[in-house]
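Quick one: the structure is below, questions incoming.
One protein chain omitted, others in place.
In this document, chain identifiers A, B and C correspond to the written order of the chains, with residue numbering beginning at 1 in each.
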Amino acid sequence: MEESPALTAMRNIASYILKAADEIDSNQIEELVETLVEIYKSNGGRKILVMGAGRSGLVGRAFAMRLMHLGFNVYVLGDTIVPSITDKDLVIAISGSGKTRLIVTAAEAAKAVGAKIAAITSFPESPLGKLADIVIRVPGRTKETFKMDDYFARQILGIHAPLAPLGTLFEDTTLILLDGIIYELMVKLGISEEEMRERHANIE
Amino acid sequence: MEESPALTAMRNIASYILKAADEIDSNQIEELVETLVEIYKSNGGRKILVMGAGRSGLVGRAFAMRLMHLGFNVYVLGDTIVPSITDKDLVIAISGSGKTRLIVTAAEAAKAVGAKIAAITSFPESPLGKLADIVIRVPGRTKETFKMDDYFARQILGIHAPLAPLGTLFEDTTLILLDGIIYELMVKLGISEEEMRERHANIE
Amino acid sequence: MEESPALTAMRNIASYILKAADEIDSNQIEELVETLVEIYKSNGGRKILVMGAGRSGLVGRAFAMRLMHLGFNVYVLGDTIVPSITDKDLVIAISGSGKTRLIVTAAEAAKAVGAKIAAITSFPESPLGKLADIVIRVPGRTKETFKMDDYFARQILGIHAPLAPLGTLFEDTTLILLDGIIYELMVKLGISEEEMRERHANIE
Partner (left out) sequence: MEESPALTAMRNIASYILKAADEIDSNQIEELVETLVEIYKSNGGRKILVMGAGRSGLVGRAFAMRLMHLGFNVYVLGDTIVPSITDKDLVIAISGSGKTRLIVTAAEAAKAVGAKIAAITSFPESPLGKLADIVIRVPGRTKETFKMDDYFARQILGIHAPLAPLGTLFEDTTLILLDGIIYELMVKLGISEEEMRERHANIE
């Protein structure tokens, strides 16, 4: 039997992510990591609120779960339990286009109370990017820019067909990047996998 | 500046996914794709319910969103709106270990009403794998088998450090595989990205 | 043993709801019910999107579940599965103050695509009330107006202590009103409890 087209597409997406890593700025990542390390040292005194709409929101939730496993005091916009945010807290907002209305509105509300905003977006010049204190640019076709990004996909992968619809490349790349950040935090904070397992939900 | 360790880890995870594609059985994928194509042709008469706990649940939700964009009548366990399931419907259950209690219990309930069960798991011999009609085996360290999978990671990547904690490799690999399946469905069903964009949530 | 203070408070809240029913305008309710009956007759062609933040959002979700049991094509903002909204659709937005930022922003987005907006709020003159096509005014202390509403509570119940904190009276009153609307829809649409039970989630 021939290989399933799904596997071919899977390889293409993974190759895209591999090459996207070349496009991401280490300094931007280190700025976020340093802020997270500081927050960790507050022993729960400083909170993190993660937000994103649609699949970007799911990627944010996956990151938030791991931050909880590391011992952070972390929350997700849209969960039942979301506390009041203050000027000591960090908001991590994920939006490929940087224009998602509810996320920009929520980030503005967080900025108004003095929270630090970290944006993960393909567009540092977007409304979300502009209001953020820390921006990590993650390349990806977004809903807004599929034509431009199709060109980008051709450039780096040499393929002409649409690789993945809508925000897929941004979302998948962001998930893997954030899991890379989890790895870096484990190392920097000296947290073992065993400690993380102990904090993992046991009612599921 | 040296490259951020997060980027190195990101590359390692993407490389893992790339090589994991070699381990996944095209026949298993095609069985699921054929069932999905049949369901699509029912014009909403047959429903899909996606389920998973924790990060596996988030991966399932990301897949469910894209199935909705393709025009499927799809639901997610844990959402507010979840209809009654019948023997015409398909349940897609995601669990690395195949032992997650609430997912096995829910899959048993679905099987009892005659629904078809597709399991995505690292362990076809697990309780979830055994009760499923379709099984796609996705390699990955899971919470249960981190030692074995650490060996697997060494084998394919030549690295010795833990690549990613807990179920990360299973979850990330599964997300990219499922996005590959979305690509295959677009091609097989002749659905353009433009049609998907029109079905994308516009209140966000 | 003396009666638990919780039971006394429970009676006070139920008494408040009973008397709040005198303050709610039947014409406003009938306007919403007629719209819902029209939508029902579209056989799923017209969708309903329910939205609210915090506990108002939970009240909206409880209403949405029952609308699904009645056979409506209904969705909840914040669920994984939320389709694109069009000018044929109805948005039901719940906010005591009528000023909740994310809900006003979402309702504006819905209005921009031409959807009909029904607001349930204590303040018809609020931003949400003003943009809505249908407004049902539900009395209640809200976060914004606790002093005024404390007066209102004294007026109708003759008690001076705070009856219930924050938006509790609005939220509880709204839930019971919406369950009253479900009863009216059952009667008007001729839907039996048995039909509703068949549509109730069976995987739980």
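Keep this in mind: a residue touches a chain if its C-beta (ideal position, glycine included) is under 8 Å from a C-beta of that chain, and two chains touch if they have at least 3 such contacts.
Remember, it's a predicted structure, so these values are computed and weren't measured experimentally.
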{"item": "Identified contact with the non-displayed chain, of C:Ile17, C:Ala109, C:Leu131 or C:Leu189", "value": "C:Ile17"}
{"item": "Hidden partner chain, touching residue among B:Ser42, B:Thr105 or B:Ser192", "value": "B:Thr105"}
{"item": "Residue in contact with the excluded chain [from A:Ala6, A:Leu49 or A:Leu177]", "value": "A:Leu49"}
{"item": "Candidate in contact with the missing chain, chosen from C:Ile39, C:Leu77 or C:Leu102", "value": "C:Leu102"}
{"item": "Subunit A residues touching the omitted chain (full complex)", "value": "49, 51, 61, 64-65, 68, 74-77, 79-85, 91, 106, 109-110, 113, 198-204"}
{"item": "Sites on subunit B contacted by the missing partner chain, in the whole complex", "value": "58, 78, 80, 101-102, 105-106, 109"}
{"item": "Absent-chain interface as seen on subunit C, which is shown", "value": "1-11, 13-15, 17-18, 21, 24, 26-27, 29-30, 33, 53-55, 58-59, 61-62, 65-66, 69, 100-103, 143, 146, 162-166, 168, 171-172, 175-177, 179-184, 186-187, 193, 196-197, 200-201, 204"}
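Everything that follows uses one rule, which is that only the chains that are shown with their structure count from here on.
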{"item": "Interface sides of subunit B and subunit C: same vs different residues, half threshold", "value": "same"}
{"item": "Distance between chain centroids, defined by C-alpha means - subunit B, subunit C (Å)", "value": "36"}
{"item": "Two or more partner chains touched - positions in subunit C", "value": "80, 106, 109"}
